[in-house]
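Note that one protein chain of the assembly has been removed; the remaining protein chains are unaltered in position.
Now for chain A:
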C-alpha cells in the first residue's frame, strides 16, 4: 500500500516547507521581486498539507496546522500591515487600507488553497470556522477593530468636503466603504454600526447648521431650491459610493433637518411663503413645494390647509365684490338676477378652472388637495349674493346660456364646456333641490315660450346633471323636454282634426301644449271668465282631446297662454301680441267703450293683484292701449278705463309685455315644503329598518341620506321628529327620552 510506504513527515519539517511557500507569497504581496507560483509549487504545498493531515495519529497534525494557518496571518498583519497603516493618515491611510485589504484577500485566497485539505475533512468534521473566514476575521480582529474609528472619521470628513463643493476621490471612498460591507462577512452590522450611524449623525448636524442659516437668509423658493438640490446630491452620493441601503435613511435625515424642522416656518414666510406663492401664482415653486413636502410625514396637510384658506379667501372676495356691485345697483332692479350675478358666476367658474389646474398639475391630483378645493368652494358657493342663493344664481346662469338672445354669445363648444363647468360647481352647492326647482321654472319658461335656443344643449345639460346627481334629480326635467315633443305631435293631430271637421272650426287659430302635470312646476289656474270666442276654442279642443284619450283630466293654465289679436285703431290696424289674460281684458272692450275697475274685476273673475298688473301693462306702461281716468301711473280701484282708439305705432305688430310675478319666494317655499316630506320619509325609512334608535344617530343618518340633495337643518329634522311623534309614527323610549321607537 502506498500510504505505508510513505515516509512520515514530522511537524517541524513539514512546517518549514510551508513557511517557505508562505514567505514567497508575502514577498509577492509586498511587491518584492519573486517569481510567480508555478503549478508544481502549488501542488507541493497542497500535498504537504495533505500528507501531514492524513498521517496516523499521533502524526496527524491537522489541529496544529489549523492553528499555524491562523498564526501566519496574525504574524503578517502585526509585522507588516499594522505598522504601515499606523504611520499613514487621512486619505493616505485610506489608500493604504484599500491596498492592504485587497492584498489580504489575495493572501486568504492562496493560503486557503494551500491548506484546502483542512477545509474538506478536519474543519467540516469539527464544525470549525472555515479557512476563508479565519483568514478574513484575522484582518477584522486585528486591523479593522483598531482603525475603524480613524477610517470612519476620514471618510466622513471627505464627504463633508465634497458637500462643500470639493472634488474628492469617489472611487477610493467606494472601495473603503466596500471594506465595511465585506468585513461583515454577509451581515451589514459593521457597515451600519461602525460607519452609517456616524454618517447619519454627521449629516444631521451638517444640515441642521445649514438650515438654521438658510431659513433666516433665504426666501421660501430659494430655500426649497437648495433643499431639493441637497436631496438630489445626497441621492447621487448614495449611488456613487454609499451602500444602497443607506439611501432611505440618509434622505430621511436630510428631509428631517431641512423640511420637517422648518416646515411651518417655511410655509409661513411672510413675503415668500405658501400664501405668497399662491397669491403670485408661482406654479413652479408650488410644484416644488408639493414634491418636497410630500416626502415628509404629514407634510402636505399644512400646505393643503393654506391652499384651502387661499381659495376660500379668493372666493369670498368674489362674493363680496358681487355683493357690493349688487348694493350699488338701482333699487328697482334689485330683485332681478342681472348682469352682475352673471359675471359673478363666470368668475367663480374661472376660479374653479384655475385651482383645479393647480390641484392636478402642481399637486399631482393628491386627494388632500381635492378635498381642500372642495371644502373651500363649499364655503363660498353656499353664500349667495344679495338675497339670491347660489342655487338660483347657477340656474339663472344656465338659463342665460340656454335661452335665445341670452347675454352670453358663445359657440356650441363653448356652451357645452360652460355647462359642464356649471354642473361641476353644482357639486359644491348643498341646496341641490333648490337649484332643481329654479332650473325647472326656467326650463319651463324656455320650453313653453319657445325661448330655448337649442334642443341638443338642453338634453346635454340634463345628461350631465343626471350623471352628477342621479336619475331622480332630472327625471322631471327630462319629462318636460319629452312632453314638448309629444305636444307638437298633438298639435298636428289637432290641426288635422279641425280640417276634417270644418263645422267645429272656432274661427281662431288655436295651439295647445298638452303637458304632464307631474313634471312641471305648479301653476295657479284661475277660473277666469274667458271671452266667448275663446270658450268655444277650448270646447273644441276638449272635444278633440276626448277622442284621443278618455282617462285624463285636462286643466288649462291660461296664465301661460299668449294671444295674437288684431286691434283696429283709427290710424291703422296693429297686431298685438299679448297674454291670454291681457287678451281677455282687451276683448271686454269689444262690448263696451268704458269700463270701471270693479266692472273689469267682476267680468274677468280674477284677483285684484292680477287685474292691477294687467291694467298697468295696458294703460301705464310702454303702450297705452287703454286710456285711464285719472291719467296717472298707478291703478286704483276707482279708476275708469277706455279703449284708446287714437293709439298708433310705427310697427305693424307689437308685443305688450306683462312683467312676470316674482316667483322666488314661492320656489323657496315649495322647496321647503318638499324638504319636509323628504325629511319625514327619510326618518320613517330609517326607523322602519332600525326600530329603535338614539336621537343623534337618527339625525346623522338622516343628514347622510338627504345630503345628496340638500343639507337639512338640525332644527328642521327635530321638528319633523316631533311631528312624527305627534302623528304616532314614533315614540320616545319610556326610560330614555333620547331614544326613539318606531311604531308600526
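Going forward, a contact is a pair of C-beta atoms (placed from the backbone, for glycine too) under 8 Å apart; a residue touches a chain by one contact, two chains touch by 3 or more; residues count from 1.
Rule of thumb we're sticking to: contacts and distances are computed from a predicted model.
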What protein name does the UniProt record of the undisplayed chain give, "RAB2B, member RAS onco family", "Defective in cullin neddylation protein", "small monomeric GTPase" or "General transcription factor IIH subunit 4"? "Defective in cullin neddylation protein"
Of the residues A:412, A:496 or A:722, I need the one that contacts the missing chain. A:722
Among the options A:27, A:327 or A:738, the absent chain makes contact with A:738
Can you tell me which of A:150, A:174, A:249 or A:695 touches the chain that was removed from the display? A:695
Even though one chain is not shown, chain A touches it at residues 694-696, 715, 718-719, 721-722, 725-726, 732, 737-740
